[in-house]
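The next block holds one structure in the form of structure tokens; read it before the comments.
The complex appears here without one of its protein chains, the remainder shown in place.
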Amino acid sequence: MHSVFSTEIIVRPDDIDMNNHVHFSKYLDYFLAARYDQMGRCYNLSMEKFIEMGFNWVASKMSINYKRALLLGDVAVVKTQLDSFNGAQVKVNFWIYNKITQKLIADGYGNFTLLNISNLRPTRIPQEIIDNYSL
Amino acid sequence: MHSVFSTEIIVRPDDIDMNNHVHFSKYLDYFLAARYDQMGRCYNLSMEKFIEMGFNWVASKMSINYKRALLLGDVAVVKTQLDSFNGAQVKVNFWIYNKITQKLIADGYGNFTLLNISNLRPTRIPQEIIDNYSL
Amino acid sequence: MHSVFSTEIIVRPDDIDMNNHVHFSKYLDYFLAARYDQMGRCYNLSMEKFIEMGFNWVASKMSINYKRALLLGDVAVVKTQLDSFNGAQVKVNFWIYNKITQKLIADGYGNFTLLNISNLRPTRIPQEIIDNYSL
Partner (left out) sequence: MHSVFSTEIIVRPDDIDMNNHVHFSKYLDYFLAARYDQMGRCYNLSMEKFIEMGFNWVASKMSINYKRALLLGDVAVVKTQLDSFNGAQVKVNFWIYNKITQKLIADGYGNFTLLNISNLRPTRIPQEIIDNYSL
């Protein structure tokens, strides 16, 4: 079992849509913001280091279930957990909570594919990266 | 089998992210923009009419697979097709193509839940709406 | 002279554009997010209270000068200061800094107009609101 890491994101006015709640696609941006934060802060392998190494991550699949709404004034707590590695792909699960009520707002998972920047093709995730992530 | 409807969306500079392609969460916005367009234009049952009737649609699940990237200068063709109704929910499939190359960029589906605006609770989709959508 | 208040905003990946820096229009969103935060936290007159009182604020003018770029990984410090009141309008100055380098990223001002929610028309800012803001 991999560790669960947590990032807080303060809802901004530009995240709110005509329904007066956080726009549905913004939750995926919260998930990505949490991963970006956690790559550097929790795994000590920041996005910038990946790019220095000649790699990039792109999304290859996203699945999200919406349970409740976040409103302006709310703070999201975005928890993520590595699920599994498969060739060039990693699957990451996520859960978004309301910080105050602690209720589940949304959950889901994303698959990310490692690209070699030189040719923009998927590349098998090196074992040292897998080891580094295996917290 | 339900009809497949199609909407063109011109990629805007604010859709592009640091990877020089359309930001991954924006494809869900393209899907929603296509549905909004098609509700009025193809089903003759616009979002505004739903609101007049005291209803609203909210996303309850989204699933998307990313195949290729759209770039600035590209035009997306977003095709959607009703899959099925289930109580308060409708499942809608989508496919996003590059207008010029005709290659598949992303596909997936979304579940939308009909809410009663007066109490913001899910409400069974009325038969007349199902009939109206059954093109 | 009015007080200067300060809000920190963590740059998110969805704020970054094809130039690998924060997208130019997002700085106005940072300004608005800072005002929203400061209305409740610093003036004790939150946006929600305005809406309860039957008011809303909308932007009527924005002017912004871009000096330097913010990058992913940076934290913005958004300082705002009331400049003046004029009928239904308030002018607010802002300065956006990079938290680490303390360099000025952008500055400018915005005019906001108070609307009466019942008719969506501009309405003279009540003296009690001016007093409340005169910190």
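To keep things simple, chains are lettered A, B and C as they appear, and every chain counts its residues starting from 1.
Here is the rule we go by: contacts are C-beta pairs under 8 Å (C-beta built on N, C-alpha and C of every residue); 3 or more make two chains touch, one makes a residue touch a chain.
Everything numeric in this text was worked out from a predicted model, so none of it was measured.
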Where the complex has a chain not shown, which of B:4, B:45, B:58 or B:72 is the residue touching it? B:72
Of A:17, A:48 or A:83, which residue touches the hidden chain? A:17
Sole touch to the unshown chain from B:36, B:85 or B:109: residue B:36
Candidates A:7, A:25, A:38 or A:80 - the one touching the absent chain: A:25
Write the list of chain B residues that the hidden chain touches. 9-10, 12-14, 26, 29, 32-33, 36-37, 40, 46-48, 72-73
Under the stated touch rule, tell me which residues of chain C contact the chain that is not displayed. 19, 24-26, 28-29, 32, 56, 58-66
Using the document's contact rule, name the residues of chain A that touch the chain not shown here. 13-14, 16-18, 20, 23, 25, 72
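Simple rule for what comes next: only the chains that are shown with their structure count from here on.
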Just how far, in Å, is the C-alpha centre of chain B from the one of chain A? 23
With chain centres taken as the means of their Cα atoms, state the distance from chain B to chain C in Å. 33
Going by residue number, chain A touches two or more other chains at 26, 29, 32
